[in-house]
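Handing you a structure now.
Removed: one protein chain of the complex. Kept in place: all other protein chains.
And then chain A:
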Amino acid sequence: MIRALPDTLARMPLTVAVPGLVLVLLLGVSILVSERVVTRMVAMQERHLSDLAETYLDGLAASLLPAVLRNDIWEVFDTLDRAAVSYRGLSPIQAVVVDDAGLVLAASDPVAAPVLEPPPEDLARAIGGRVPVIDAARGRAFLWRSLTVSGTSVGTILAEVDITALIRERREVIVTLVVTNLLLTLALACVGYLLVRRLIAPARVLTRHLVDGISGPFEPVPTADLPLTGTESRRMIDAYNGLVETERSRTHLMQRLAEEERLASLGRLASGMAHEINNPLGGLFTALDTLKRHGDSRPDVRETSIRLLETGLTGIRDAVAATLHTYRPERLGSGLTPADLEDVRLLVSPEIKRRGQRLTWHNGLDRRIALPGAPVRQALLNLVLNASAATPDAGTVGVGIGIGVEAGGLCLIVHDQGPGLPDDAAALLTRSQGAAPIGSDGLGLWMIRRSVDDLGGTITVGRASPGGSRIRLDIPVPKEGIADDRA
């Protein structure tokens, strides 16, 4: 239990844990102090009572001894009777004198302790004990004193004293102590709570901003919540605000870099597309020239030329259409279709062809699913382009796309025959909420990561079977977004 205590405390808010600890410590101290005070008071009371008792017994013994020696019942009674009035400070209830035979010679209350009878049990029990013998439960103290002459006992004085006033005083002190300590402890706990709450207010503000930053952008602490200038808390908050500003600037820069990267990619694609268009253009002009020259006379030549023209123009149209799809994402707002992913195949095919590589493509998506098309396609496009770049010329790049109702999501797998993804690049992909890379290296991977994070997906980096990397994206799709919504 004690080992679990720190964990329990650690889970508590500081505003509760610190005052709570202070409260427990104060309670401990107050209990200890109270116990000491009460013990000391009890000892003092008993010493005081003992002194009074000794004085009382001394006085009685001096007065009684001659009468006891004479066995003078009346004198003993008269002395005890007068002593009952003389020692009011001690509140004697009864006093008994027994003779050397142990029988009552006389008592202040002869009815309770008749002459020539054994003394009352309560009083007799005290004989031999340390004076006073206290019975706190009944509020009584019992005293005794042997009456001796030349070392020989001639009788014994026994007395019962009312100490309810002492017990009441003791009880009142205890109650006062407990109540005072309790009130003091509670007051100090409240003060402690308010102080600690005030002291850790900046830390709470910081914690709130950090927690909010997990689910959204990190926001700087507003001026109204800033602690006093020059304090440790202020330096901490200032450092946080500086960090947020730096991160914001860097993210902004990354976005700009990403945009530039996109534009660069667009340039590359544009050049690829120009290449795609340019390549057939020579053939198309040749076919056109042939058509001009022999189109009238040679129907077969005309047929062939027209077919070549059609084929070439179709290829150009497809390339242009895919580009339009990719860079007009607003058209993809209604979900992800198999054709969206096929566009990726079309877009990368010029690069694949340029490298003399082979693209194995398996698209298992057979319906429209409720996922935003643009980020998925962008992520897949980046992955395939990276895979192509990593794979040597004439190598193979593989793409597998699957959708599973049971699995609950879309699965994209891209593998290459490259040397394998470096660790830092893999970390960029797999570290959720990872910071943007410094510089433009790995920017494409970071953007994939961002896209997948936005979609709530995960990325797994592994090794492909013949060699190279195997990157798998799992993107959750609501079940209702999968079922029977075929494209």
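Convention: a contact is a pair of C-beta atoms (placed from the backbone, for glycine too) under 8 Å apart; a residue touches a chain by one contact, two chains touch by 3 or more; residues count from 1.
By our rule, contacts and distances are computed from a predicted model.
**Q** One chain isn't displayed here; going by UniProt, is it "Anti-sigma-K factor rskA", "Carbohydrate ABC transporter permease", "Cytochrome d ubiquinol oxidase subunit II" or "PhnD/SsuA/transferrin family substrate-binding protein"?
**A** Per the UniProt record, the undisplayed chain of the complex is "PhnD/SsuA/transferrin family substrate-binding protein".
**Q** For the chain left off this view, which of A:10, A:85, A:111 or A:211 is in contact with it?
**A** A:111
**Q** For chain A, which residues lie in contact with the unshown chain of the complex?
**A** Residues in contact with the chain left out: 72-74, 77-78, 81, 106-107, 109-111, 114-116.
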